[in-house]
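Step one of this worksheet: look at the structure below.
Every protein chain of the complex appears in place save one, which is left out.
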Amino acid sequence: MTSRITSSMFSSEDMLNVFSDGATVQRMLDVEAALARADAQHGVIPASAVQAIVGCCDAALIDMPSLMKAARLAGNRAIPLVRQLTELVAARDAEAAKYVHWGATSQDIIDTGLVLQLREALRLIDADLGKLAGALADLAGQHRHTPMAGRTWMQHALPITFGLKIAGWLDALLRHGERLDELRRRILALQFGGAAGTLASLGDKGAAVAEELARDLALALPDTPWHAHGDRFTEAACTMGMLTGTLGKMARDISLLMQTEVAEVFEPIAAGRGGSSTMPHKRNPVGCATVLTAATRVPALVSTMLSAMVQEHERALGGWQAEWDTLPEIMRLASGALEQMHAVISGLTIDTARMQRNLDATHGLLMAEAVTLALGGRLGRMQAHQMVEHACDQAGSTGTHLGDVLKKDATIRAELSEADIDRLLDPAGYTGEAESFIERVLHAHRAREAGKQ
Amino acid sequence: MTSRITSSMFSSEDMLNVFSDGATVQRMLDVEAALARADAQHGVIPASAVQAIVGCCDAALIDMPSLMKAARLAGNRAIPLVRQLTELVAARDAEAAKYVHWGATSQDIIDTGLVLQLREALRLIDADLGKLAGALADLAGQHRHTPMAGRTWMQHALPITFGLKIAGWLDALLRHGERLDELRRRILALQFGGAAGTLASLGDKGAAVAEELARDLALALPDTPWHAHGDRFTEAACTMGMLTGTLGKMARDISLLMQTEVAEVFEPIAAGRGGSSTMPHKRNPVGCATVLTAATRVPALVSTMLSAMVQEHERALGGWQAEWDTLPEIMRLASGALEQMHAVISGLTIDTARMQRNLDATHGLLMAEAVTLALGGRLGRMQAHQMVEHACDQAGSTGTHLGDVLKKDATIRAELSEADIDRLLDPAGYTGEAESFIERVLHAHRAREAGKQ
Amino acid sequence: MTSRITSSMFSSEDMLNVFSDGATVQRMLDVEAALARADAQHGVIPASAVQAIVGCCDAALIDMPSLMKAARLAGNRAIPLVRQLTELVAARDAEAAKYVHWGATSQDIIDTGLVLQLREALRLIDADLGKLAGALADLAGQHRHTPMAGRTWMQHALPITFGLKIAGWLDALLRHGERLDELRRRILALQFGGAAGTLASLGDKGAAVAEELARDLALALPDTPWHAHGDRFTEAACTMGMLTGTLGKMARDISLLMQTEVAEVFEPIAAGRGGSSTMPHKRNPVGCATVLTAATRVPALVSTMLSAMVQEHERALGGWQAEWDTLPEIMRLASGALEQMHAVISGLTIDTARMQRNLDATHGLLMAEAVTLALGGRLGRMQAHQMVEHACDQAGSTGTHLGDVLKKDATIRAELSEADIDRLLDPAGYTGEAESFIERVLHAHRAREAGKQ
Partner (left out) sequence: MTSRITSSMFSSEDMLNVFSDGATVQRMLDVEAALARADAQHGVIPASAVQAIVGCCDAALIDMPSLMKAARLAGNRAIPLVRQLTELVAARDAEAAKYVHWGATSQDIIDTGLVLQLREALRLIDADLGKLAGALADLAGQHRHTPMAGRTWMQHALPITFGLKIAGWLDALLRHGERLDELRRRILALQFGGAAGTLASLGDKGAAVAEELARDLALALPDTPWHAHGDRFTEAACTMGMLTGTLGKMARDISLLMQTEVAEVFEPIAAGRGGSSTMPHKRNPVGCATVLTAATRVPALVSTMLSAMVQEHERALGGWQAEWDTLPEIMRLASGALEQMHAVISGLTIDTARMQRNLDATHGLLMAEAVTLALGGRLGRMQAHQMVEHACDQAGSTGTHLGDVLKKDATIRAELSEADIDRLLDPAGYTGEAESFIERVLHAHRAREAGKQ
């Protein structure tokens, strides 16, 4: 048994279900059932065989422990599954049992079964992405005028608004939405080629059966079987990798803002959530931790998918098999990260007063650029930079407010009045295009939502 | 100095040039020049300053060793570059020097400069991809009827045609072409936000300057600055990773076919190419080795880009900087792999007689499926499978041709005549839909080429 | 539920058991039990509390589904486990329940529990490594004089012996054995620091309790708690990564030798093993495929462990949690690869006649170096190289044996007699130090085995 206590912590429940043992087998049996129908429709197998075969394509009928054991010897799970299925059908209709799995080979069942699982998985991801984007859009709108410190290199840089930070997150998620749309066009495709990709075992009915099979499963019919080409599955991995990266960036930002000394935002509180076994006062960023765990693990799993693309000839040795656990794990981790981030965002506690207080923490140093630029227009950028750098050093070393230092400097006062200096040092007056950027992102979000309907 | 002897072996010359020191600095200076024009156009800086600034935006004027040294201390290469540029401008026009880099910050210059490099890089990749696809289309057409062994698990499985193998490669490349088209829409975008992404330093002219800057550089204007969101650059990495994976698969296939005992295809011969320092008879797959080197290295580099997406706040500590060498290295490796694969394919020596001889190597075992299916239609799949498996064992252990074993088996002969058996054992008669698959892929290729014009 | 059908295919049964849910919880409870004993021994908790606590430290008493659910909310599995344990103890002895988990924190239990699992895991690995090394030593000894083609760049290069190839594998495994010995000294160490690594919660008894706890669990006592330093766990990952790399190299070699056209060695046959669902003649390298799957997946998992080392302060956000599934998966994959490789090696079918036949396949070209060197001693290396290169080209293009070409070349015949040429072209006479290398490796193997006793 694999370590399920731990791994189940990092996935959504729904995604655990999509890739459960039962679901994996059921999706393979769905392909077998559709194959029987397609074979019969084109006279490859007798119509009379369909009912018995389709009736047995039920994961509940499969002896799972025996399947697992046989899979290890056989090298894949399709061979023993077909064997069990054939026996089940034979018990109902010995004649029908002759036509199980007709014209297909292991990879057709495994790969197309995985495509069916991915269809469900991507639906979940898309729905959760939509929910998260909606929550972010609400928050960005609410905080379009909330000033906070912009931080570069993990140091205060210049004021921004909290809405702008959120709009940046949302903008990235909108791009992931686009990528998901594009991905679906390539990944939701039938894999059906028989043992070596020619469908030779179906005589002159190969193309017709393939077309019907794709129609039955509501998948695209590709120009040629693609089993030994990992790019379709790998694109799903890459897209999830990028999505998880963005979620990781959000979790990093939020967990930094939750630090004891910063304390600007907090994950929602819930019973049993985020407590410590020994420190009752802790409010741990449990949701962010799950997201960051995914963001730490998924990149390497994506590289496995990319490495595994170097597949030998018509079926690979190692490259194909490496996909089997890797892609589901990526989907589980991405789904868990999305779900947790939605929980975090939709219940986020925001302390705007603290944001303001933190803005003032450096006694005006945060506004140095505004002063530099105002002076730069008169004295040149380099000289202004040096003068303000000097004033900042003085303010920093003496604990004086930057405004006071500036006001005492004769050269500066020749260019700027006290009122000019006060105005230049007000964070709220120095957020530039933040609001217009937010509006543009919100507009793009509404356009995308409208396009979905 | 970094180890250029080695690394230059794995890139195309053109891509080395796109990411050379000189080009990197020049693209950053291109952004500075366009910024000066845009600033002046909207009255942010005096029009009189433009000529001096633009005139100095020439990498040939930059002291590179001093730039490198200062970059290490400063933590990025934009800071010392702006310093040198300002000094250069000051020497021509002291007043103009005040307006260098006005309103921008390091990441605007570095990120947008990298976008400009990527535009050139993707042009090279796209052109090379087109050439390789063309060469493959020609080859697939020529070999649509050339039978060869289909190989699964690195064992003979069933006959395919060489054209089908090539069509599979081409089909994957067509998908990469689609992905490149989609990628360009997101990556060829301006990054311009000033120190914290608000453009506050431009007062009320931020939006206008940004729009003009995008227009001047012929880049898309994004809804909001995206500096701390690595998904755009990472998508370029992922797309190159998938492309390199497909090229690696091709190189693996070709190098397997070049093995001494297989000897079906060979890389082209050229002076100084693929020889051994001690074994004069060797004809090493040097092109494939370069491609496989890229396919071994790029997946991990992609994971670096994904890991680096977890960036702190408005500018990251480590995540941003990790992109700088990684993405160029990915582009270099991908370009080198593409170039080498084109050289391999366009000069490939193909021994169709050897392909035929190898098909016969297993004394008919390769055709077992054809017999199994023919019998399966009469006796049921499982029983037919067992009977043919038994016949194969006999043929294998006694060194007899499968046809002879089958012809001596009374149960089988009750179902199949000698002529039936001979027909079933002919590889050329068992390539299924190979030809129609090839035609579909060639059609898609022609459609794509037509769409480009 | 995670996808166990698939993942269980790639692990040994024993390793699945070491990292099962039940075992994971049991090892954590083992630490809790030892902690109660150590606490009591130093008077931190009453001696009377020990029996009830220790008696409840039994995974069979734990409600696993409820544990899994609570773990997700809590952010780790120790918090809900301690809660359940406390309730179990309270039901027996309310007073004792006050002293459960005394002085420890979640990471002490999780990390030390994982160390205990690794102790068992490394024992299994070590035993399997010993068995594999033994099988290889036998085989290397048996084939010390069996000539085969040495292959570089996947082309015939020069003759080697099969024993030499095996000795190379064995030599690498011996180095892994050394690394395992060194690793154990660092990884089999107690992690015990309390909430922030000071053991403050134990007052002045911290050092004494830690010492006793280490003694009880038979682990080394480290100089300081190491929870936020991932290097110990990561070293286990790296060592397994290197081991898996060597096993992957062996599997690559063997699968290449098993190719239909090469056919020099074969994996053992077993019922249900390596068959194809549609091609009865196939004998797939199923064992090698499992090993190559591990070799494709483990490198990326190791990089996750390395990435996860960047842990924040006294307990990390993401970095720690990323270890939980990753390290067990590495152990499972490494153990499965080892087990499968042992099965492959200990039942390997070897066709020495085919090895000899393949040696002759290039009509003497393989022996070109021998001739080059013989001539080089008289004519200089470069000239000899060119002459033999020319002769090889002639032999290759005309299908003539290299010996015949050489014997007709007057310049060469001025230096070498016909007998000289025949002797130089005999593979068995050109295996250099192969035998002495084999002997040295076998000697090192025997020394290591002797040292273990």
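Read from first to last, the chains carry the letters A, B and C; within each, the first residue is number 1.
Rule of thumb we're sticking to: a residue touches a chain if its C-beta (ideal position, glycine included) is under 8 Å from a C-beta of that chain, and two chains touch if they have at least 3 such contacts.
Worth saying up front: this structure is predicted, and the values here are computed from it rather than measured.
Interface note for the absent chain: among C:40, C:242 or C:359, the touching residue is C:242. Checked against the full complex, the one of C:57, C:71, C:88 or C:199 touching the unshown chain is C:199. Set against the missing chain, the residues C:353, C:382 or C:414 yield one that touches it, C:382. Screening C:26, C:41, C:260 or C:303 against the full complex identifies C:303 as the residue touching the chain left out.
Although one chain is not drawn, the whole complex shows that of C:357, C:390, C:408 or C:440 it is C:440 that touches it. Taking the complete complex into account, residues 75, 86, 90, 94-95, 97-102, 150-154, 157-160, 164-165, 167-168, 171-172, 175-176, 178-179, 182, 186, 194-203, 206-207, 210, 222-226, 228-232, 234-235, 238, 241-242, 244-246, 248-249, 251-253, 256, 292, 295-296, 298-300, 302-304, 306-307, 309-315, 317, 369-370, 373, 376, 379-383, 430-434, 436-438, 440-441, 443-444 of chain C touch the chain not shown. Annotation for chain A: contacts to the undisplayed chain at residues 149, 151-158, 255-256, 258-262, 275-276, 278-285, 289, 299-300, 303, 307, 358, 361-362, 365-366, 368-369, 372-373, 385-386, 388-392, 395-396, 402.
Against the chain not displayed here, chain B makes contact via residues 1-10, 16, 19-22, 24-25, 64, 67-68, 70-80, 82, 101, 105-106, 194-195, 201, 248, 251, 255, 270-279, 284-286, 288-293, 295-297, 299-301, 303-304, 307-308, 317-319, 321-322, 324-326, 328, 332.
Note that in this section only the chains that are shown with their structure count from here on.
Placing every chain at the mean of its C-alpha atoms, the farthest one from chain A is found to be C.
With centres defined as mean CA coordinates, chain B is found 23 Å away from chain A. Within chain A, the positions touching two or more other chains are listed as 75, 101, 194-195, 201, 248, 251, 292, 295-296, 299-300, 303-304, 307, 317.
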